[in-house]
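Selected chains only, in their assembly positions.
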Amino acid sequence: MTGQKARQIDTIEIVIPAKPQFLKIIRSAVNSICEIRKFCREDMNNVILAVDEACSNIIKHAYGKPTNQPIQATIKICDDRFEIHLRDYGKKADSNKIKPRQLDDLRPGGLGVHFIKSVMDEVVYDNTPDKGNLLKLVKIIAKN
Amino acid sequence: MELEVFKKNDVAILKISGDVDLYSSPQVRNKILALLAKTQKNLLVNLKDVSYMDSSGVATLVEALQLTNKRGGKLRLYHLGPAIRDVFELSRLDKVFDICETESQALNGIIAE
């Protein structure tokens, strides 16, 4: 188990204007990537959900509304993990405020961050870029 | 995303098809509010052909649940596919909502009233 197999990493980039009607494009691209990598149904649905919620939050919270400014998604394709970086140029996130609500408080909204954190293995909000924010999401894929 | 409304023995059934996401959930919300405004106490929602639902879709249904509760009515969801069921489980709302397998189960007790 000491031998290291050179891991092939391919990178896919998708840029959409930060508008709700274009989220479907990111979802279907992520879907295809999961199919190419033969993720199981549950991993696939979870990854799609987390990416979609994160993009929705960029529209709602970083940009504050639908805009022509971009959401840049960079997806790294490996056998054993799904990694996506989401870049926006909206207002800097206050990482203390990015948290799920208490689930027993029944009210509409406040589920997105909970979904993202429940299904992904790494969730890192980085507001140190020159402009805007970078969100890194990683899902480790179980071998089958 | 498509919305269809049926009536079965005076009970309104909303059938949603396609993706319910940040783009389409406001349309679902408007339709539900309109149905409930029209003196509709109870509402059944058929989710059979929903291929995707995100937190904004769940939030819309939470709002509908609160509205029907307040009016002493019932909201019931039925025919959830595995992907949609997972989203409700993730949100831990699968116990809060009245989730049925079939339409006749969903109608049970509502029609009899």
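Think of it as A and B in the order they're written, each chain with its own count starting at 1.
We take it that a contact is a pair of C-beta atoms (placed from the backbone, for glycine too) under 8 Å apart; a residue touches a chain by one contact, two chains touch by 3 or more.
Since the structure is predicted, the reported quantities are computational estimates derived from the model, not experimental observations.
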| Copy numbers per chain label across the whole complex? | A x2, B x2
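The rule is simple: only the chains that are shown with their structure count from here on.
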| remark: Whole-Å distance, C-alpha centre of chain A to that of chain B, is 27
| said: Taking the touch rule as given, give the residues of chain A at its contact with chain B in the complex, in rising order. | reply: 20-21, 23-24, 27, 41-42, 45-46, 48-49, 52-53, 56, 59-60, 103, 106-112, 114-115, 118-119
| query | How about chain B: which of its residues touch chain A in the complex? | reply | 19, 21-23, 52, 54-56, 58-60, 62-63, 65-66, 82-83, 86-87, 90-92, 96
